[in-house]
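Missing here: one protein chain of the complex. Every other protein chain is in place.
In this document, chain identifiers A and B correspond to the written order of the chains, with residue numbering beginning at 1 in each.
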Amino acid sequence: MEPLWQEEAADRGLHEEALVVDLAGFEGPLDLLLHLARSQRVDLSRISVLALAEQYIAFIERVRSIRIELAADYLVMAAWLAYLKSRLLLPQQAKDEGPSGEEMASALAFRLKRLEAMRDAATRLVNRNRLGRDVFPRGAPEHIVAEKRSGYDASLYDLLTAYASLRQRQAITQVTIEKRHVWSLSDARLILARMIGSLDDWTALDHFLLRYMTSPKERATAIASSFAASLEMVREGRLEIRQEGAFAPIYLRRGPKPIDAATLAEMEAARG
Amino acid sequence: MAEAQKYLPGMPDEEMEHEAVTLDPRLEREAERIAEALVFASAQPVSETYIASRLPRGADLGRIMSRLKALYAQRGVNLVQIADHWAFRTAADLSFVVQTDEQEVKKLSRAALEVLAIIAYHQPVTRAEIEDIRGVQTSKGTLDVLMEAGWVRFRGRRRTPGRPVTFGTTRDFLDQFGLEEIRDLPGIEELKGAGLLSGRVPSNLLIPVPASEDELSENEDPITQMDLEELGLLTPKAEEDD
Partner (left out) sequence: MAEAQKYLPGMPDEEMEHEAVTLDPRLEREAERIAEALVFASAQPVSETYIASRLPRGADLGRIMSRLKALYAQRGVNLVQIADHWAFRTAADLSFVVQTDEQEVKKLSRAALEVLAIIAYHQPVTRAEIEDIRGVQTSKGTLDVLMEAGWVRFRGRRRTPGRPVTFGTTRDFLDQFGLEEIRDLPGIEELKGAGLLSGRVPSNLLIPVPASEDELSENEDPITQMDLEELGLLTPKAEEDD
């Protein structure tokens, strides 16, 4: 049994000397604890939980000292073990509530034993004579027994996968539809162009976008796209823009080269 | 009888000692077992060359095969020779046992599975609602298959304009899928937990708790015989797919 687990320790990258630590090889704190417990090389019912707690805490500290990020689970376990350690070391107070240190320790030992038992069971299971590897069915079956009256075959798994993937697919489609509400730059540009004829005086950007904002959710995208489009149009001399200070309202009005009706018609046509 | 007895399995091999024994009887017996297993597990008749290549050195293929053949001759399954290949076949006089049941088990189509699952979860559900959830039209054939399988039934009629028929699942459905009651179908968290739904489930995805299949809901009326006739459901042939 020993060589087996030593081998595994090597695989898991737990090298004392090199200080190479690869926690990815462990399946969480309990797995790591079980591994450490095994290194005590005694029957699991005789492990020293106190020593185990110390080992674990030391291990976690070492890992943190070389600045490896640890999943929260490992830290929670370290904190719990530190607490357990204090309960084991301090004499039990008469008015203490909750389980004693010994009870906590035996609960931990139980969980480790149970996990180990399941690991062993898995090993024995996978080493049994497997159908299709060690043992084979009739290669040329002459009939398929139709025991169900329905004549159709389907498993609950088939049913649930079909349903789950359908619902997921449909839900995602709906999300895509939603995306159309994002204003593209050309949307914004067209809207601005349409509005320009009526803009003899300075008008706040917010104000004239209002009629296009069907829902409050669109507000952000409408403003962002219109603002970007307006800058482009200012550069072309189609618009003038003015703002008094940071976060103050943005004002727009017709520029020296306003968009004529023909160009607007072209833009409308291009957008279909 | 005597002939058969000679080749019985588990017989002490000493009885064959008068034959030209080239192999230790235990090896001989092993060779027989190997040939038997090979022919059994193969999808096609197995060639003698192949069997011979798998037998212990020195085994007499011809003798082994004819012994096996004699052994199975009186049984429900026979070992038959097809040119220089071997195969197991149901004994000719028993072919009725195997063949009476040629109702082949068909796999449900993906569409049928989806419709069935929607009916299970969303019952009582109308056809229009099924189509709404799937986003595609459902052919009548799909529902027919599910009704024919005995997993889906008409529950009643919705008390809404048009009084659409509602669908639900049957007891056979529960049997088929190993459910005690319809509420045992896993919910959204459980589907996620089992890895059937991916973690990134859109928040608008709701999975209903299926209504009990036995009682009608408040807005359902029972189906009457008249309804069935009126709906043309008692003469299914007339109505073809959409």
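What we mean here is this: a residue touches a chain if its C-beta (ideal position, glycine included) is under 8 Å from a C-beta of that chain, and two chains touch if they have at least 3 such contacts.
Bear in mind that the values here come from a model prediction, so they are computed numbers and not experimental data.
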Residue touching the undisplayed chain, where the options are A:122, A:185 or A:204: A:122
Residues belonging to subunit B that touch the chain removed from view: 1, 4-5, 8-12, 32-38, 40-41, 54, 71-72, 74-77, 88, 90-91, 94, 97-98, 178-180, 183-184, 186, 189-190, 192-196, 198-199
Subunit A residues that touch the omitted chain in the full complex: 1, 4-5, 7-8, 11, 23-31, 44, 71-74, 76-77, 80, 98-99, 103-104, 106-108, 110-111, 113-139, 141-145, 147, 155-157, 160-161
